[in-house]
Each structure stands twice: as C-alpha cells, then as structure tokens.
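What you see is the complex with one protein chain gone and the rest in place.
In this document, chain identifiers A, B and C correspond to the written order of the chains, with residue numbering beginning at 1 in each.
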C-alpha cells in the first residue's frame, strides 16, 4: 500500500505508524494521521483548498512553459509525465486568493511534479507571485515543497535562486509581508533562496528542511548529526523557523499574521494613536 | 617593581615574562616587551603620540566636568585623585587629529582614570567625537580601554551606552567610517555599546575583551572557559574583532583603512570608473 | 535587613489565613449574634492587613524594591501579553543560531491595532526558570529582537517592549557568540526605527541586558520595578569587596522608579495597585495598558522621521554634566 494513498478507495495505511485509517477520515483530517499525528504530503490543490477562503484562489500565469535549452537527457519525457500526473504545467501554482476576506498573493508548490524542483518556470512564477504582492500591496504566502533546483535546466535553474530573491527585495521595499510555509520537504536551492528570507517562516511538524541532501551532509559530517537533524523541529531550535504549526492550525495562524503584519496595507496607516 | 613602570628611571620589569628591560628601549618600543611581545598599557597621551601625525592632535571639549548627582559614597575623592594622577578631567580625551595628513575625529581612553570607566562625561565625549565625524565628514577613530560603565553615576552611566550608540547611527547615516581600536581591557558597558558596532574593530594582541567581568562569567560557566577566553585572539576567532594588530603596525593599518573607507569623504565621489 | 520579599509579606499571609479561617467559621455559625461578631472581627483583621500593607509598601527601602522586583509573585511578560494585548503570535527565530526562550516577541493587537511586542520572560518554578534561562537572553535573543524591530518598521507597527531581566546571559557561549555586540546592535537597530517605540520596565531592569531593548520614545516604569547599571550585590563586591553590602549599594545606585524619574531616565512612573502589582494584577494590567496607549497617542502625530529624531534627542541629552566655556578652558 503506497504512502498515505487510498486502498480501493476505503482504507489507507499511515507510512509513519503503519496503522490503518479510513480514507474518508484521513482526507477529512487533512491527511494528518489521527494516531501518530504524521503530516502526510498534500497536493498543491488540496493545500489550496485547506488554506485559503473557499473558492477564492484564482490561478494566474498558468500559460508558462518550460524550454529545454540544454536538451538535457530524458528531461522532456519526465516533464511530460509530471504534467500528466499532476495536471500542472510545472511544480508551482500561483494566483490571487483570500484569507478571511483579506486579499493575498499566493503560491503553492507541488512536490509530485519532479520533486517540486525549481527550474525557470517555477522561478518565474515565484518571482511573479512576490512581485504581484509588492505591486498590489498584498501580503504574500508561499507554501514550499521542493527538493531544490532542477538539475535538468542547469545554470538557468541556479540563477532562479537569485531571481526569486530579488523579488523578496521588492516586497521589502514595498513594505509587504512575505510568509513562507515550509512543508515536507523544503531543501537546497529553494531553502537557500527566497524561502529563507521570508519575514515569517512557519513549518509543518516533522517536515524535512535542509540545505544539503542526506548524501552530501552525511559525507561532510565531522560532527555527528542529531537524531532530529533537518526536521522542522530541529530547524526551529536553530532559529531558522519561527513556529511549528499543525496543519489544522495553519490557516488560523496565517490569518492572524496577515491581519497584524498587513494592516498598514489595508488602512494606509496602522499606527496606534495616529 | 610595578607593572611596566620605571625603576629609578633606568630599568623596568615586564609583568608578563618577568625579564628586565632598559626603560629607554621599552618606551622607544611603545611599551611592547622585546622578549615576550607583551603589549603593556599606554596612557592616553602616549597613545596619541604613537598613533596620529606628530603634533596633529588638538584636544577639544576639555571643559566637561562630572556632576555627582547621586552623591555616591567616596566618588568625588576618587575622581579628584584620578584627575591629579592623569591630568585629565575624565577617562576619555577627544579631539581633531591627522593620519598621514588625513583629518580624523579621534578619541582615546585612559585606563588610569578610574579604570577607564564610562560615566556621563566620557559618554558625552565619545558621542561628540562620533558626531563631529558625522558632521564634518571625517572618519572616527576611538581607542578603547575601559572596565565598563562607571557605577558611581548609576543609571546615568547606563544610558551612556544608548547615547554613544545613537551617535554611531549618525555616522552610519553620514557614511562616515568608524574604527574602534580595542586595547587592554575593553569590557562590559563600553564593549556592549558604541565599540562593538564600529565598522572596523582592531585589537591589540592579548588585550582582554569581554562582556562579563571574570567573577560573573566564572559563576555563570556551565561550559568551561577556554584558556584564551576573553583575549583579543579568542574574540577574533569568534568573529567580533576584524584583526589583531601589533602596536607598531597599528598606525599603518589605520592609515590604510582611513584611506580606503574614507576616500569618498575626501573626493566627494570615489567610485572607480565614475 | 530583608533577604527576601517574603519577610514583610509573612504578616500579611498570617493575617489572611486568620481571616479565611474566621470567614469560614462565620459562615458555619447559625447564631446571628455570634456570626455578627465574627464578621466584625473579619473586618477588623482586613483593616489591619490593609493598614500594614499600605504602611509597609509606602516605605520600602531601595533594597526591598530590589527584592520585590525579583519576586516570583510579580506579574511577568506573558501575563501582560495575555491581558493587555490580544492575538499574540510568537515568532521565535533569530535566523542565525537558535531560539532564545528568555526573549519573547511577535505581533499582537492593542485595542484592535497591531503592535510588535518584545520582552523578557521569567519563570515561576525551577522548570520554567531553566527553560527561560532566568530571563537572561543570549545573543540570539537580542538578534531575534532586532529582526522583530526591523519587521515592525517595515510594516509600520509600533513597538512595545516589556523589560524584565536580571542581566544578559554572561556565560562563555554568550561571549563567544558576541553578547556585547548583540546588545549594542539591538540599541543601534532601535535608533533606526521610524515607528513609535514604548518600553515598560515591569520588573528587573538589569543593566545592558535591559537597556538593549529599552531605547524607546517613551520609557515607562512600574512603581516597584528597578533599573540599574549593575546588580547591587555586584556593585558592593567590586567597590567594597563585600557582596553582602547589597542594601547599601542599592541605596547608592538610585535604581528605584522615583530615582529614575528624577534623573530623567524614565518618562513616567506607573503607580501600582495598593500593595503591589501582584496583589491586583487586573488593575496593574489596566495601568500598563493605559500607560502604553497614552504614550502611543502622544507619539501618534509625529511623522516617521520625527519619531526617529525624537528618540535620538531623548537619549542624546541623557545625563548631567558641567561644561566650562571654551574660553575658560583655554
């Protein structure tokens, strides 16, 4: 039985505690195991559904398409497969959405699309999502899930790290809050660019969050890694993540933050006593 | 034989290696032991003489006088004694000086004046020294030597930490470089204010540099202190000090830094190719 | 000389136990006459208690103020956060090294309007105290504070700091990660803010660790809080080589709220409820809330640049000195 997937549509086995759950309950509880609390991965669409106001998400920029500049071996077939599997054109979906009625610029990553890897299209979408927030004075919410940069686009993927970060600078200049939600996994080139310079960083419990892949960091280990290395909890203790938020509380936390940090955008001036 | 002091004007014993030195050599070598390299403390006047262009230092603000607002027990007698001993009105001397012809706003602390402690007068002088740099577009050099804030002025001493730091903000706004030279010792309230937010921090070898006094930090030690704890070398390894500079090289290093970091102040615009 | 605040609270405790016993007895009493007598006795004891409290708290020595400011019965940061403000969202990271539990901060609402809260949190029992490192922040605490200050500036939120720390953490690790730099950088960051900043000294204002987050446009101080350049015991140890002379040092250092007000270091003393903030927390919280709101409303009309300038000027003139005219000096 595959990870957190439906068995004949009725049952599902938790990959973490191995207990069996009713599919309906499992989906209703946002794919969080009721026995062990494990947060199973969500698709971009499910994430949107449980995060933003019902029906408020309007996708934009869905017309972007990858160009295989390097003619990288096997890239296009893999890409096509991912498109078919996910119904998305790349690993990120962006758009306008609302949180308790407040407009936000929203982006959500799809780990199922080539491991959520960031090539030019994903980079462009993240950048547009941030720029839209800066231009229209909307807080930006990015839900991350990525193994890192997309190797198959080579150097063009690498520079997406800079491109997406430049857009964060735009948000800062515009006084627009940028909140990153790190879900399992948020790694490497995505972690080492826009996501880590968000104003607020929230993470789901036990999400894997790290710079180097397990292989690399194991080789490089002079110091022994702690048992919770590269988990959200460890990264929280290390000061990189502001809060671990359970999935059922995520929407409420985002609303509280957008309400507080984005107040000046809605009223023009938010100073007490002014 | 007292620490690094003249024996009948002819000999002096190094307090570090206990070897005997000719006083004349010792003074000529800027009170650095020729055997063990130990940097003995310098008076403010000697420091000025070996740092700035000969005869270029013009003292300012010498008319500031302490007010014993708290009527702190024994404060005034101790203060008088320090005035008599050092010929200074408080623990800091400031003025205008030149470094290889380049004008700088300069301040030098006198450890011999009540342990170089910072009360209102010292705080005011440091602040004026920094403000003068900001106003007149001159790089600022502060040579620190202090046990910390002056207890006898109570809360008024504490707020000097903020007052001197506010002046650093002025220098930053004015684009004026501020270089701190930490000499033995630079501690507590002085370290935790203007000195640590200098653009460049140089330190003399083996200078004691730390936040908490030996007593306090020994009590607080969960972790065992390394043998070079609170030395310039340790603080350099910790990233707090940019360079350890021997006394004979200090003037040259300051000149190089003032020339590079202060170029825009002299030419109006210093960009290559502009 | 008192060694703990409990010494002068002991008589109150005893009186209150008596009052409680008598009240219970009176309730059980069926004879109206006897009940009336008991109730009268209760009233008398309450009167006695109140007179004692009033007298005692109106003549606390500076040393007793120190003991009281350190008392685990005092309301702490999170008590105020939970009553004065609403919808607090704690943000933990310094983005450098760790999550400091002595320093707490994040956005919240004050009367429906967003503010950024930063302050130190003490613990009431050993476990809490250890978790909070006795409210002694390490460098990462101050670096988190800087992050939150800068965020508040970006999002035009007033900053409210609640100060309650014996000192910054003085350990070897803190030194190695630059506790002195962190304190200085925090003050520098506060001077750069273009939003109003109000600080309230709610308990212990311990030297550099306290002023690091108290570079405000308005500095308020609870009546029984203290604010000191050095712990009195430390001062006594250094000056007189006798840490037991803390009481003398406390008297000399001018660390009480009235002294701080007189020296112009704080702008306003917030009177505590009858017998101290711990005796009536709701009233203390209301005072703090009003104090902050009034301060913010006074600062309200200023432009961002004026706010920054105001803070600069406030600290620029700190401390008295004499100055001989230049002519006279030369």
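Methods note: contacts are C-beta pairs under 8 Å (C-beta built on N, C-alpha and C of every residue); 3 or more make two chains touch, one makes a residue touch a chain.
No experiment lies behind these values; they were computed from the predicted model shown.
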Tell me the shown chains the invisible chain touches, ordered by label. A, B, C
Identified contact with the non-displayed chain, of A:43, A:230 or A:253: A:230
Of C:75, C:106, C:178 or C:209, the one touching the omitted chain in the full complex: C:178
With the full complex in mind, choose from A:121, A:140, A:203 or A:250 the residue touching the hidden chain. A:121
If I consider the whole complex, including the chain that's not displayed, which of A:149, A:174, A:203 or A:265 touches that chain? A:149
Chain B, residues in touch with the chain not shown (by the definition above): 172, 175, 177, 196, 199-201, 236-243, 253, 256-257, 259-264, 269-274
Touching the hidden chain in the full complex, which residues of chain C are there? Just list them. 95-97, 139, 143, 176-178, 181, 185
Determine and list the chain A residues touching the chain excluded from the picture. 61-67, 69-70, 72-74, 119-121, 123-124, 127, 149, 151, 153-163, 165-166, 168-169, 188-189, 191-197, 210-213, 215-217, 219-226, 229-230, 234, 238-240
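Simple rule for what comes next: only the chains that are shown with their structure count from here on.
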Centroid distance [mean C-alpha coordinates] between chain B and chain A, Å: 50
At what distance in angstrom does the C-alpha mean of chain C lie from that of chain B? 33
